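Have a look at this one.
In this view, the complex is presented without one of its protein chains, the others remaining in place.
By letter and in written order, the chains are A, B and C; residue numbering begins at 1 in each of them.
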Amino acid sequence: MHAGRILAGLAFATLFLIGTAGGVSAQDYTRKQWWPSEWGPDDQLGALNRLTPAKVLEASRLIRTGTIYDMTFVYEESMPLFSLTPFRRKYTLLVPGGPTYGATGENKLFWNEDYISGHITQDGTQFDALCHMGTEHGKAGDTNEQRYYNGLWQGQIGDGRGCRKLGVENVTPIFTRGILIDVAGYKGRMLERSEEISVDDLKAALAKQGLSEADIHPGDALFYHTGWSRLWKTDNERFNSGIPGLSPSAGDWVIAKKVLLVGTDNWGVEAIPGPDPKLFAPNHQKFLVENGIYIMENLDFARLLEAKVYEFAFVFGAVPFKGATGSPGRPFAIR
Amino acid sequence: MHAGRILAGLAFATLFLIGTAGGVSAQDYTRKQWWPSEWGPDDQLGALNRLTPAKVLEASRLIRTGTIYDMTFVYEESMPLFSLTPFRRKYTLLVPGGPTYGATGENKLFWNEDYISGHITQDGTQFDALCHMGTEHGKAGDTNEQRYYNGLWQGQIGDGRGCRKLGVENVTPIFTRGILIDVAGYKGRMLERSEEISVDDLKAALAKQGLSEADIHPGDALFYHTGWSRLWKTDNERFNSGIPGLSPSAGDWVIAKKVLLVGTDNWGVEAIPGPDPKLFAPNHQKFLVENGIYIMENLDFARLLEAKVYEFAFVFGAVPFKGATGSPGRPFAIR
Amino acid sequence: MHAGRILAGLAFATLFLIGTAGGVSAQDYTRKQWWPSEWGPDDQLGALNRLTPAKVLEASRLIRTGTIYDMTFVYEESMPLFSLTPFRRKYTLLVPGGPTYGATGENKLFWNEDYISGHITQDGTQFDALCHMGTEHGKAGDTNEQRYYNGLWQGQIGDGRGCRKLGVENVTPIFTRGILIDVAGYKGRMLERSEEISVDDLKAALAKQGLSEADIHPGDALFYHTGWSRLWKTDNERFNSGIPGLSPSAGDWVIAKKVLLVGTDNWGVEAIPGPDPKLFAPNHQKFLVENGIYIMENLDFARLLEAKVYEFAFVFGAVPFKGATGSPGRPFAIR
Partner (left out) sequence: MHAGRILAGLAFATLFLIGTAGGVSAQDYTRKQWWPSEWGPDDQLGALNRLTPAKVLEASRLIRTGTIYDMTFVYEESMPLFSLTPFRRKYTLLVPGGPTYGATGENKLFWNEDYISGHITQDGTQFDALCHMGTEHGKAGDTNEQRYYNGLWQGQIGDGRGCRKLGVENVTPIFTRGILIDVAGYKGRMLERSEEISVDDLKAALAKQGLSEADIHPGDALFYHTGWSRLWKTDNERFNSGIPGLSPSAGDWVIAKKVLLVGTDNWGVEAIPGPDPKLFAPNHQKFLVENGIYIMENLDFARLLEAKVYEFAFVFGAVPFKGATGSPGRPFAIR
């Protein structure tokens, strides 16, 4: 992280800890320019540039027992469907009650097909592509100043048929080292709505697992457990009402670790609502928009936690829907 | 059953077991009982039972260079959408041309969401779950005699909201040894519509790659390349019109190898239309319905073939849509 | 209505008023045979046979001031979406935030298109086609004994691509005499959940409007106002929780009037939950399945009531979606 980024990080932390009293306004923050990316002005890969063959080999060496740990919640109509926006998300799966087609041939083969509709790239266990978010720097609605990763503006992205750039089809298959920080385990409880996780929390949780911050390597998939997923399907309304998450300074600390992605067991990577009512989802912004670090949400850590597996080969293949803002999928760990 | 049928039945029976020795007709074939499965009467996993920790370790040992080979076609409106059935499949991805929501906060974060609809579990690069197919053994439409893997009947499966059993959510994450047989490479050409691949073809193609049938191990993901995918997006109509594929005896040979799944670069695992007009998709039937062996279709082998990689760690996580008949996804290989 | 039907109606009323004590069980009720229809064994039109040219002329003569009264609620995501079934209904309308296509030509014409998905034939202001419902007379799931209007069985109707018979495309455009009975106005209050409207209530409400039962003519569209629509968008949960409606004997009384359709301002034509817990939606059954009388739900009577218009030309064109179980639309009245 170069000087400008450190300063920005400091300014941001200041903003959060002491409010706007320190003279750095949120508006200033939105005006800084974060591009070109460290991988050049044409890059669309972001932190996936860190997934080198050496990194793949590092991950493969973690496979010692041959055990697979699923990290995915089943997609079903009864899962929490995000409801904070007026554009309420939906999920529908239809299979005819009788065979869709057939029986055909003398072997009398028949078959079923299904039809799915919904916001399936942004609900359930999911992955955010870089076109998912941007920030607006001009007057409201001025597309020229709506900016994405690497400084791309709305006119380069927007299209009713999928994002023209930074869509999830650019995301390569992921096989990397995964590390899970059990913050809820360290705290001995599910974290609360709006509760922030500090850098010290992360360090202490790592220590409890016999690890230190040096065990977070560049290119890692970094996961943290808040316990919030205990509400999955048991209290969807509360699950949707807000979340605990990384403080902005913890977000900066993660960025400095040069990870590939950050994943958690709820639907954001910061506390929502956050302590500063003027900022919305600041880590989403810093990860996706400014640093090209991917985000995974609504992960199921139950199997890893039960087995006390905190370091593993992490596997994920984003479904390459052309132009999509994210992907559902089947993340899993191997040990 | 008239003579022609008996002859066809003979051919088919011969083909199969050499087996039930004399005069077994196709109709008889549909009457044979294939359940309970070798993994017991309650099993829903099928050949995934072969994915043991030892198998995972065998796969991991194939990772030597850290190179990832994507095996997935991008999902897009211009891909071939299967059109053989009256229930024509569709695929739609919508992203608003302007930001979906925001800008929010003083950091002016905005975001995009998308909406997908279509037969996405059965088009593009996809995986078949065990509830995808069955055979009918009674009079037309008699649900009591519509049978699936492990003898389950329609009343246990059918539901307008997804299959109650054998749905893709039962499919565990896959990390196993993969082996690719380049039949088109051996033949020096794209195979033709309706062309059958014999056991000898498979053996010869393996030999050309410096392998033998002993190199197919139980629990492997077995892939074969027909070249038909050259038509993907270049001639969708021809791509959909039919396919080359394994002869029924080659299908039996594959079953005897006790593989986990069979995958190819088109939309079936047999020649369609096949040489026997009275049988429809016989390998689909034998693999999915009778033996619990999974099928993957529309795979992209280009990267593996270019690198001459025929043996690799194969990775796939079926998206666990509850009750779905299959899954899109992101299969890939690691070497 | 022939003698058998009258007897059945009496039996049914008895059943309701004195419980099962009288020896007529609900099960017997489901065993009676209501076909062939009074319009012959091949009829798919049902009570629309009553819409003769003379009936159209009768309706046109009611147009005296040239005033149009809309009877339709706007379709929007915030309307009550029926939630009593596990197959929760949905409604989505998407229009790109920027123009969908263009600008084209030197005249720089651009345009917007939208995409709709959902259970739009069965939510909002809607019309039920005759394939919407049936009754089961054999063992559970036995399709041979699942019966619809005119005795059609499931095998003649069911198809994953729309009902093969009795679909809404058979419904002709409707222009007939409409009559509105303001039961809530007569009671001076919104009716309660599960509250039944008796024949006496209907007669008294008609009398308050200066009408008598003789003013209900064969072929009329008969509407009754319960006040329940006051909950539309103000308390969707309560709106969905149950409804007031016609008692079964009031249902029989309506059938005897030989009306074309029955419409109301909530989502059923009987009290739900009803006083007899063993029966579900008995008027739906008698109207649609046994007598071919159509049903309209979630109508907005506000404009008619405000103008005290109880007799009018009623207009409705069901959208002829082939094979659909119903239709959204734009019912309206002219006076």
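Some points to look at:
Assume a residue touches a chain if its C-beta (ideal position, glycine included) is under 8 Å from a C-beta of that chain, and two chains touch if they have at least 3 such contacts.
The shown structure was predicted, so the numbers you read here are calculated from the model rather than taken from an experiment.
When the full complex is taken into account, the listed residue touching the unshown chain is C:H119, out of C:H119, C:H225 or C:K257. In the complete assembly, the contact with the undisplayed chain comes from C:E77, out of C:E38, C:E77, C:E192 or C:D215.
Only one residue in the set B:G158, B:G185, B:G292 or B:G317 touches the chain that does not appear here, and it is B:G158. If you put the missing chain back, the residues of chain C touching it would be 25-27, 29-30, 51-57, 60, 63, 65-68, 70, 72-77, 85-87, 89, 93-122, 131-137, 140-141, 143, 146, 154, 157-163, 169, 172-173, 175, 278-282, 284-285, 289, 313, 315-326, 328-332, 334.
Although one chain is not shown, part of chain A still touches it, namely residues 86-87, 92, 94-100, 115, 117, 141, 143, 155, 160-161.
Taking the whole complex into account, chain B touches the unshown chain at residues 77, 86, 88, 90, 92, 96, 98, 100-101, 117, 158, 160.
By definition in this document, only the chains that are shown with their structure count from here on.
Both copies, chain B and chain C, contribute mostly matching positions to the interface they share, with over half of the numbers common to the two. Among the remaining chains, the Cα-based centre furthest from that of chain B is the centre of C. Rounded to a whole number, the gap between the C-alpha centres of chain A and chain B is 31 angstrom. Averaged C-alpha coordinates give centres for chain B and chain C that are 46 Å from one another. Across the assembly, chain C contributes 86, 92, 96-98, 100, 117, 160 as residues in contact with two or more other chains.
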